[in-house]
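Chains shown are a subset, placed as in the full complex.
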Amino acid sequence: MNESEIEKILAAHASGEVSTEQATETLKNLSYEDIGYARVDHARAERQGFPEVIFGQGKTREQIVGIFEKLLARSPNVLITRTSVEVYGEIRNVFTESEWHESANLIRVFRDKTELGTGEIAIVTAGTSDIPVAEEAALVAETMGNRVNRIWDAGVAGIHRILAEREILQTSRVVIVVAGMEGALPSVVGGLVRVPVIAVPTSIGYGASFSGLAALLGMLNSCASNVTVVNIDNGFGAGFVASLINRQQQNE
Amino acid sequence: MNESEIEKILAAHASGEVSTEQATETLKNLSYEDIGYARVDHARAERQGFPEVIFGQGKTREQIVGIFEKLLARSPNVLITRTSVEVYGEIRNVFTESEWHESANLIRVFRDKTELGTGEIAIVTAGTSDIPVAEEAALVAETMGNRVNRIWDAGVAGIHRILAEREILQTSRVVIVVAGMEGALPSVVGGLVRVPVIAVPTSIGYGASFSGLAALLGMLNSCASNVTVVNIDNGFGAGFVASLINRQQQNE
């Protein structure tokens, strides 16, 4: 949305042509900033409950920094996922308080730490190799105002390991399960709890895992009724949706 | 769980060997009824927030009726999905107040109509052919105590059709989007609301839709951050998870 458009709406509002309600609605739905290679979506926090997140993969360093600067000017919290320590080198020059999270290849500005969730989010991994994806989910959820419990390496071949965590699972508001290989853990966890389970297949595995396809198909076919699935390795998406579920009535 | 096992737990409890808390927990997690071809899971309502649902496909008529009778004895509401009017003929003999829902190939006993949801659930379809899957989701959600708004035939090739429903979408607690073909609608809806969107790919389409694969992959790769996905044509799963999201704090 360029300046002239905003002006037109405001003028129409000032003249009484459009109501306050209508003007608000229009601005809420249309507003973005065009910087050539990207249309930075400033309305997203209002419209979606969290500012636009920068997905680092496939963007040049210049593009990431450019979008970061625009977001930093208006949002207290900013996330850059799928990025690298090299990009962090430049981001830190722009804003020294930005954090580098090696465990999840993620850059974060975390200025507003208000707690928004109504309960807690449990995040479980089947194996040690699934931790980076799970950490991405955990950091996203924490940045969006939630308390998170991490349960790492509790795969089904040693079923007692996940059963031992039954209590923490059964007192969470939502559970994220991160697993590669056969992706069986979400079904087991799903059967233990009465809340939504978000399953994240990972590309961990070898041979006929086909880069996460086996885990993805397994999770989509889960015999537990409370399981939904996100894309392979998409820790970000899982953390995002879990946060939305954990908030009290969001739309109004 | 056979009788003797229950007796043993009760005896141990009576003698003070195990505490009330422990006995409750054991019963809650272990209880099921073995009828040969099936282990009817009576603890599921307690453990998962809704009684076991009978998935009709692949079961004989005798098996469905047998399981139905066991569930009917203990649960006020019972659902049989993916079934037929022929099975309904026998179910009605067992319980005359059971309902047949042609639109979703579903049999329902709906005795407890307590409202449990905190908000409303919107269910959207991209086309007319997607309605049976969406109806399955709607009936499941209603039976689980939710108010549902149906928005049929609002696919993206006429984008004004879904934009016209923006208000109802933006006041829902969770949105289910059912689409075949390219499965693009969840991304558009996801960008309009700040609540979780559950995407249901359908097998509607032809040629390179490959029985829903195109829609499934499209939804898993959604550029909207608030979208999770269930199996192809799995209206039941979507309605189930939406109900869990719409409930106030479920675990305790």
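All chains are identified by letter, namely A and B, in their written order; residue positions are counted from 1 within each chain.
Everything that follows uses one rule, which is that a residue touches a chain if its C-beta (ideal position, glycine included) is under 8 Å from a C-beta of that chain, and two chains touch if they have at least 3 such contacts.
All values derive from a computational prediction rather than experimental measurement.
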Copy count of the single sequence across the entire complex, 2 present: 8
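Please note the rule applied: only the chains that are shown with their structure count from here on.
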Euclidean distance of C-alpha centroids - chain A vs chain B, Å: 25
Sites on chain A touched by chain B in the complex: 29, 47-50, 53, 118-119, 166, 170-173, 191-196, 198, 216, 220-221, 225-232, 236-237, 240-241, 244-245, 249-252
